[in-house]
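Here's a structure for you.
Coming up: chain A.
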Amino acid sequence: MGTEIRTQTAGNVWKVLVQPGDVVAEGDVLFIMEVMKMEVPHTAPVAGKVSKVHVANDQEGLDADAPAVELE
Partner candidate 1 sequence: MIYPEPRYLPGGDRYILVEFGNEMNLELNFMAQGLAAAIAEARIAGVIETAPCFASMLVHYEPELIGFDDLTTELAKLVAGLGPSDALELESRLWYFPAVYLDPWTRACVDDYIAKIAPKTPDWDLMVELNGLRDTDDFVRVHSGTEYWVASLGFWPGLPFMMALDPRAKMTAPKYNPPRTWTPGGAIGLGGASTAIYPEALPGGYQIFARTPVPIWDRARRFAAFEGSICLFRPGDRVRFVPCSVAEFEAIEREVIDGTYQYNMVGYGKFSVALYKSWTASLGTGRGS
Partner candidate 2 sequence: MSFAVIKPGLETSVQDWPGRYGYWNQGFPPSGPMDSWSFRLANLLVGNPAGAPGLECQYMGPTIRFDDQTIFSVTGADMQPTLDGAPVPLWESVTAQPGQVLAMTFAKLGTRAYVAVAGGIEVAPWLGSRATFHKAGIGGMGGYALKAGQTVPTGEPAPEAVAGRRVKPEARPAIATDRRWEIEVVPGPNDDWIDAEGHHRFLSADWKLSGKSDRTGFRLDGPDWTSTEKAINKAPEHGSLPSNIIDQGYPLGAINLAGQTPIILVNDGPSMGGFINPYTVPQAAFWKLAQSKPGETYRFKAVTVAQAQAMARSLSALCAEASITQA
């Protein structure tokens, strides 16, 4: 049963730090959003392997609670 990491806020994606196939530890930063010129890092809630990435560098105007990264 996989884990879905969703956007915690509306805003832009500043940097995506992982791609499918990457193995991440709990707490690793997966991507960083930017809102009100502030950085909002999104971390892996558990260890796992990245299966899907729905976000891209410099992607603009995302909603909150949008699917962003999936771990197997």
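As a working rule, contacts are C-beta pairs under 8 Å (C-beta built on N, C-alpha and C of every residue); 3 or more make two chains touch, one makes a residue touch a chain; residues count from 1.
How were these candidates chosen? In short, all candidates are chains of the complex that A comes from, given by their letters.
What you are looking at is a predicted structure, and each value in this text was computed from that prediction instead of being measured.
Q: What candidate from 1 or 2 touches chain A in the complex under consideration?
A: 2
Q: For the complex, which residues does chain A have touching candidate 2?
A: For this pair, the touching residues of chain A are 7-12, 34-38, 40, 60-65.
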